[in-house]
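There's a structure below that I have some questions on.
Left out: one protein chain. Kept in place: all the others.
And then subunit A:
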Amino acid sequence: MSERKTILQVKDLQTTFFTDSGEIPAVDHIDFHVKEGEILGIVGESGCGKSVTSLSIMGLIPQPPGKIVGGEIVFQENDLLKMTERQMRQIRGNDIAMIFQEPMTSLNPLFTIGNQMLEAILIHEKGWSKKKAKERAIEMLQLVGLPRAEEMLQDYPHQLSGGMRQRVMIAMALVCDPKVLIADEPTTALDVTIQAQILKLMRELNTRLNTAVLLITHDLGVVAETCERVIVMYAGQIIEESPAKQIFDDPQHPYTKGLIQSIPDMRFKKDRLYSIPGSVPKPGSIKQGCRFAARCEFAFDRCIKEDPELYETSDAHQTRCFLYDKEGAEMDDNKTLIESR
């Protein structure tokens, strides 16, 4: 699966919010790419910049106060950030579609499912008749596993359950055959059984339609089940990138380790679940050094003085931690320390 074309590339993206209490760099120089048909996970705690990243790609950052201050977002060889609003509208929903965290509020309560589905189709398929669009809507609703699709077109969102609404959202997002689907916490608001169904559905659709998926979540469990590759974000930066399997077998950044340790495991009964001490710093509050240093049990002098880069540790695995800086002097001692745990 290695030689698939890159479809979306984010280069050195910086999105800053200009608020009364100062500039907040919510997304701070991040680089990543999504390949055709791939499922890439972005993981991180709330406030780490995951959602801002996805909204930046869609060009939907509320402006003001937000602004993309630097970088490139290359989609099929075009920089989205250089596009006009009119050009972006052609991309949104058509080439890059998005589903959101809150299925309860993401559909307009005052319009029928049919109205909203048809809208999504007819915005981009100008020549289509209403009948054709309706057939397409029904087809998509059936594809996402909604059995009485035709009647459902007459329903209002409040008549559906959360899981059904999220299925409708997915159907609506995929209705124009997008190349990339951005799913921002698509299962967070759903209960566990429905969560599993929705994830399964997304995996199926990914294989069937070959839509690349950018799955944003705070839940490593979701990543394990769904993604091929994963990016871990912390305080607006990417701190680790690796194939999904590797991140569980060999987590490198102390933050990632902490995240994995804090997943409850039924096999080992522990008295208390591990949690990373402290909380996520406000973006922009740490001006110098590693953002995680204050919460990191392996932090040493250099961590506070210098900004770590992403160090390549193995094929396709990168970590933003001095412990993996092969040129760094202290590495060996600490590496042993970290491995001895």
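As a working rule, contacts are C-beta pairs under 8 Å (C-beta built on N, C-alpha and C of every residue); 3 or more make two chains touch, one makes a residue touch a chain; residues count from 1.
Convention: contacts and distances are computed from a predicted model.
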| item | value |
| --- | --- |
| Candidate names "Cytochrome d ubiquinol oxidase subunit II", "Dipeptide transport system permease protein DppB", "Acyl-CoA dehydrogenase family protein" or "Anti-sigma regulatory factor"; UniProt protein name, chain not shown | "Dipeptide transport system permease protein DppB" |
| Selected from A:93, A:186 or A:308 as touching the chain missing from the view | A:93 |
| Sole contact to the chain not displayed, among A:26, A:40, A:58 or A:321 | A:58 |
| Missing-chain contacts mapped onto subunit A | 58, 60, 85, 89-94, 97-98, 100, 102, 105-111, 119-120, 123-124, 156, 158, 169, 172-173 |
